[in-house]
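Written out below as structure tokens is the structure these notes cover.
Only a single protein chain was left out; the remaining protein chains are all shown in position.
Read from first to last, the chains carry the letters A and B; within each, the first residue is number 1.
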Amino acid sequence: MKEESPWRRFCSDFISSKIALTGLILLSLVVAVALFAPWISPQNPYDLAKLDLLDSRLEPGGKYLLGTDGQGRDMLSAIFYGLRVSLLVGVVSGLIALTLGGLLGVLAAYAGGRFEALLMRVVDIQLGFPAILVALILIAVLGKGVDKIIVALVCVQWAYYARTARSAALAERGKEYMEAARGLGLGRARIVLRHLLPNALPPLIVVATVQVAHAIALEATLSFLGLGLPTTEPSLGLLIANGYEYLLSGKYWISLYPGIALLLTILAINLVGDQLRDQLNPRLSRA
Amino acid sequence: MAVFILRRLAQTLLVLFVTSALVFGGLYLIGNPIDILVNPAADEAEKLRAAAALGLDRPVLEQYWIFLKSALGGDLGKSFVFGRPALEVILERMPATLELAFLAMVMSVGLGIPLGLYAGLYPDRLSSKAIMAGSILGFSLPTFWVGLLLIMVFAVQLGWLPSTGRGPTQEVFGLQISILSLEGLKYAFLPSLNLALFKLSLIIRLTRAQVREQALLDYIRFARAKGLPRARVIGVHLLKNIMIPLVTVIGLELGSVIAFAIVTESVFAWPGMGKLVIDSIFQLDRPVVVAYLLVVVFMFIMINLAVDLLYSALDPRVRIAEAK
Partner (left out) sequence: MRKFLLAALATLLSWPAAAQELSIALSTPITSLDPHFHNLSPNNSMSKHFFDPLIKADERQNLKPGLAESWKAIDDTTWEFKLRKGVKFHDGSDFTAEDVLATFKRVPNVPNSPSSLAIYTKPIKEATAPDKYTLRLKTDKPYPLLPNDLSGIQILSKKVAETAKTEDFNSGKAMNGTGPYKFVEYVSGDRVVMAANEKYWGPKPAFAKVRYRMIANSPARVAALLAGDVQMIEGVPTADIERLKKDARITIASAVSNRLIYLHMDSGRERNSPFVTDVAGKPLEANPLRDPRVRKAISKMIDRDAIVSRVMEGQAQSAGQLLPEFFFGTSKRLKPEKYDPEGAKKLLAEAGYPNGFGVTLHTPNNRYINDERIAQAVAQFLTRSGIPTKVDAMPSAVFFSRGTKLEFSLMLAGWGAETGETSSPLRSLLATYDAAAGMGTANRGRFSDAGVDALLGTAIATIDDTKRGFMLAAAAEKAVGELTGIVPLHYEVSSWAMRKNLAYKARADQSTFAFEVFPAK
């Protein structure tokens, strides 16, 4: 009998969980919509010449399937484009912060001493700084834009990853097998990469799946405070923030539909992330 | 141990120094407070007077030097907008924010650990799946949105709770506390819930993950085989081992709660530090922003110190590793 490759086994395990599969399908749908937004949207919400103020705040139905917002933008198109921006911002900033923070945290745990102390104090400063202040300073200096928001979100998030990675690596560092590895004379890089890092990965993935959601929600909050993306090219968060003031007046669609889209996106990311984490966790796979 | 603490305190001073420098520089880059505070119809003489009164007529580095000198004596400068010592303004509003943070932590830990425990021990039950789904909702909806929804449902529609503001306060050890009375709790309930939702979700998920991991380990099976009652196994052995990463995260999250209180305080008109600092940032009231950050970073370092001490108390492996 041919032995199944680890990758194949990974995939078949994944698919066997119905919930994870649903999540994966949903995520693929979301990503597809985001990628193909320009082709499937009935209207280009970025083109100011096509928008008509007199069409603003129309109820769902008729020409505009999900209604229009305060600027006369078709909600459906705005949601498609907004998905694009939100995903981009959340995932990219999350990945960069994960890499940066994770590596730094593991290195700190391994190296110990002054380097670790210094890094952890920097982490303390970073965690104490409100995201809002960081964003305001960055935006004042650099201006608004998707790339600036990503920089701001990375600045805000990396410390969480660093701290989590360090704790997990610390716990690993003390274990007997680490002593054994050192005793065997294994190279430092090998110890870090093959032993510390994989064991620090599971809690990092849990943090990551939460953090991507967190990043997207944080971007929405920054938009709510007027510090987010430019309003002519909104993310889901900005759409929700814009629709916030209409909640009490009964024009629910301006805020509700982007909110549902956001919810589904984050749900999908987390369903997939949960399964990934369970499968990657060496301790759980024993069962 | 004493050396450890002393070293931390020394590092704390360094951190505070760096923080103050960053904030000074950062706010300087954003804009000139005079352009925002002075009446736009005022002439040059008034602008110069205001600049001199607020100490803004000198070069930035000199301003920072003056600030450092008085900071060492405990004086963090006077708020541009209020005319009162910045530290006083912050400390006056701190109890309100701490109340919310405390209640939010109680709600999230008090509900989160039991729910996470349950979901971890019986992962295949429908109720567990419902809990996990609910936890996703908790951190995927933006705080300000949920806040207004809570107000709409509980205050406007049902009229059970007040919509905004803080309840009547009593003086306790010189601080104004509102949550010791039932009336005060009514006002604090919705904002605390709003603030707690994110952490609640996080704690549920983390607890569940840890429980599932630990439950499979040998020592648990061994304990069960020994015939120890289930409750003891869970309560004493399991719980202790999941506490470590949990404590780290809770410590981390306390800082973010205080940061996110900014939004909750805005939505619920809760007169705490968060609302103050956001207004101060937008008005470029530098002394207040600096004072806020120094206070918060200091609190944060102290919390981390406590967490680290707790950590080594809970996990002997860490103690050994650190001692090496």
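Just so it is clear, contacts are C-beta pairs under 8 Å (C-beta built on N, C-alpha and C of every residue); 3 or more make two chains touch, one makes a residue touch a chain.
All of these numbers come straight from a predicted model, not from anything done at the bench.
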{"item": "Which of A:T22, A:S41, A:T231 or A:Q279 contacts the chain that the document leaves out", "value": "A:T231"}
{"item": "Contact footprint on chain A, counting only the chain that is left out", "value": "48-49, 51-54, 56-57, 70-72, 136, 139-140, 143-144, 226-227, 230-232, 244-251"}
{"item": "Touching residues (missing chain, whole complex) on chain B", "value": "30-33, 35-46, 49-50, 53-54, 78, 80-84, 89, 92-93, 148, 151-152, 155-156, 159, 162-166, 266-269, 271, 275-276, 279, 281-284"}
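The definition used in the following text is that only the chains that are shown with their structure count from here on.
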{"item": "Touching residues (chain side chain A, partner chain B) in the complex", "value": "19, 117, 120-121, 124-125, 127-133, 136-137, 140-141, 160, 163-164, 167-168, 170-171, 173-175, 202-203, 206, 210, 213-214, 217, 220-221, 224-225, 237, 240-241, 244, 247-248, 255, 259, 262-263, 266-267, 270, 274, 277-278, 281, 283-284, 286-287"}
{"item": "Partner chain A, residues of chain B touching it in the complex", "value": "7, 11, 14-15, 18-19, 22-23, 26-27, 29-31, 129, 132-133, 136-137, 139-145, 148-149, 152, 156, 198, 201-202, 205-206, 209, 212-213, 216-217, 244-245, 248-249, 252, 255-256, 259, 262-263, 277-278, 281, 289, 293, 296-297, 300-301, 304, 311, 315, 317-318, 320-321"}
